[in-house]
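Structure in structure tokens, see below.
Only one protein chain is missing; all other protein chains are in place.
By letter and in written order, the chains are A and B; residue numbering begins at 1 in each of them.
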Amino acid sequence: MTTITRIPTAKKRPNITAHVFLVALIIYFLLPLWWLFVASTKDPQGLFTGTGGALWFDKNFNLLANIQELITYKGGIYFRWLGNSALYSLLGGVGATILAVLAGYGFAKFPFRGRDFSFAVLLGSVMVPLTALVIPTFMLMSQLHLTNTIWAVILPSLLSPFGVYLMRVYAADAVPDELLDAARVDGSGELRTFLTVALPLMRPAVVTVLLLSVVGTWNNYFLPLAVLSDQNLYPVTVGLGGWQALAASNNGGGTSLYTLIVVGSLISIIPLVIAFLSLQKYWQGGLSLGALK
Amino acid sequence: MTNPAAVLRAPSRRRNLRRPWIGWLFIAPFGVIFLVFLVAPLVYAFYLSLFSKGLATGTTFSGAGNYVKAFTDPEFLSGIWFVIRFAVILIPIQMAVSLAAALVLDALTTRLSRFARLAIFVPYAIPAVVGTLMWGFLYSPTFGPLTDLFKVVNQSAPEILSSGNIFGGLLNIVVWQWAGYYMIIIYAALRGIDPSIYEAARIDGAGPRQIAFRIKVPMISSAMALILVFALIGTLQFFTEPQVLRPISNGSITSSFTPNIYAFDLAFRFSQFNYASTISFSLGIVVFIAVYIFLFASRKRRGGLS
Partner (left out) sequence: MKTKSLLAVVSAGALLAALAGCSPDVSAGGGSTDSAGGGDAGSCSNTIVNKDAPQVSVWAWYPNINTVVDMFNKSHDDVQVCWSNAGQGADEYAKFSTAIAAGTGAPDVVMLEAEVVPGFILQDALVDLSEHGADDVKANFSAGAWKDVSSGDSVYAIPVDGGPMAMIYRADIFTKYGITVPTTWDEYAAAAQQLKDAGGPFMGDFGSNVPAWFTALMTQNGQKAWDYESADPQKIGVNLNDAGSKKVADYWQDLVKKGLVDTKDQFNTDYIGGLANGSYATYVSAAWAPGYLTGAGASTEGDGAQWQAAPLPQWDPANPVSVNWGGSTFAVTTQAKDKDLAATVAKELYASDEELQDGVDTQTIFPLNQKMLASDAFADTPVKFFNGQTANKDVYIPAENAYEGYTYSPFTTYYYSELTKSMVSIIDGSKSGSQSLDDLQKTMTDYAKAQGFTVK
């Protein structure tokens, strides 16, 4: 949408410091992931007393065996968790985006009474500490008999105040009132106007909010921990956390959970990284959050 | 001659077209969820916070009494003190790293810079639980590279998971996890600047560093202020990383380490739901005050945050 043409600047000096800085950053940010990959290839003995140190491979390359153990442990519960995470983040993320887009558009384009007040309340809600909400949310869900169902996780995930903020800011900037009026004059209803005129113009922001919501729900830990007690419904964050707790106390019960935790962590990262890679052009592109200036 | 008043009073087509209250309809779906899952629980939590229940007694109304107790509770106050100290040190570091990275990435268009952009952002895509677990392993004397690295220079590695060093250890994890997120927001704001401004500056003889600091940074100051506020709020509510690190922290992360952890323990481990709600709200009050102070102090330097 933004057609800012960048005049290629002739960089005569090859900017070595900048590149060195970038390489340092890359190493820093990717180091733990490298460690994770290397650790996933070790068997339990190798993790504890392996050769090659922490950052290099052990003599046994055990990755496939580890993955196989992950698949079969407790009847494949890990992949069930992965599926749950995917379900929650897709439904929650898409739902949150829809709600945020609609609300942002409403805030941006309709000067109704009480708009500024409502918006201030919205922004204020970001300041609410999570722990204040979890217990009463649990109580509420119990009354509605929703605890221990997928809705206990999905419904609260539909809330994205920051998403509404982003959408409002973007809609105000990117969707000209004149276009909307023109559509209305032509007899288009409000919903049609929104869908055919405004929405296409807001696409980069929509994708950004979608990505943020999906990531946020995927990474959610505290809420599902509180409202779910059936481990078949756990997302992968809670599942891994549970294994960690199990491993860190007297109940490994014959399996070294640490290898599973390490491989499980590795695999849990892959879907999101792929998502980011494939949606690169949206969030790396010229997302002009003009009103932020 | 047209009577202006009459024009204003006459039902203009323009006004009929924009029926403001339709805005409510668009907001409604979000609004319902907001009311049910945020306002309602919040009201209930506030209600809870006004009562107190001892393990051996029934529930009594104590009104503001709980709040007095909270603000004179040394465990709550030590938690507040910790998150304030943490925020004061963390946020400048985070901003510096994200800003520097964003500026460099904005200036370069090489393949390395594109890869770097991705690499810096990836930690944000990792659940905090997993990220903290990984760093826990990296910090561990047995499994991390520190022992081996320090052996090379014939020193013993510092014990990061101990009360002396846990502050730095947590600092590192949070910077690692969130720098990419802030960087992307700054980067997006930078990309929105009209490059013709740079051209003008270059013609005037400005070098890249001057362009960066005298032009770019001021132009994105609103974006900076926004993420500063979010960083402040998030840091004061510090919870996940220390909570995940607790089992391996060798006693350095206690139940009152941060106010949110204290509230969590009160509710879920000591079954004191009422006081837990009070602590949560008290934390909310502190956050509100901190944000207000920040916004007030920075209002002259901001370009008017919407």
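The working rule: a residue touches a chain if its C-beta (ideal position, glycine included) is under 8 Å from a C-beta of that chain, and two chains touch if they have at least 3 such contacts.
These figures come from a predicted structure and were not determined experimentally.
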From the list A:K59, A:K74 or A:R203, which touches the chain that is not on show?
-> A:K74
Residue in contact with the excluded chain [from B:V36, B:L171 or B:A206] | B:V36
Check the options A:N62, A:T147 or A:N219 and report the residue that touches the missing chain.
-> A:T147
In the full complex, chain B touches the hidden chain through residues 21, 24-25, 28, 31-32, 35-36, 39-41, 43-44, 47-48, 50-51, 53-59, 61, 137, 140-143, 163, 247-252, 254-255, 265, 267-271, 273-274
May I ask you to list the residues on chain A that touch the chain which is not drawn?
-> 44-45, 47-49, 74, 135-136, 138-140, 142-143, 145, 147-148, 225-226, 229-232, 242, 245-258
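Basically, only the chains that are shown with their structure count from here on.
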Which chain A residues qualify as touching chain B in the complex?
-> 2, 4-7, 9, 15, 18-19, 21-23, 25-26, 28-33, 35-36, 39, 47-48, 53-55, 98-100, 102-103, 105-107, 109-113, 115, 118, 122, 124-137, 139-140, 155-156, 158-159, 161-162, 164, 169, 181, 184-185, 190, 194, 215, 218-219, 221-222, 226, 236-237, 240-241, 244-245, 248, 261-262, 265, 268-269, 272-273, 275-277, 280, 283-293
Considering the complex alone, what residue numbers of chain B touch chain A?
-> 13-14, 17-27, 29-31, 33-34, 36-38, 40-42, 44-45, 48, 97, 100-101, 104-105, 107-108, 110, 112-131, 133-135, 137-138, 142-145, 148, 176, 179-180, 184, 188-189, 191-192, 194-195, 198-199, 202, 219-220, 222-223, 226, 230, 233, 237, 239-240, 244, 247-248, 259-260, 263-264, 267-268, 273, 276-277, 279-281, 283-284, 287-288, 291, 303, 306
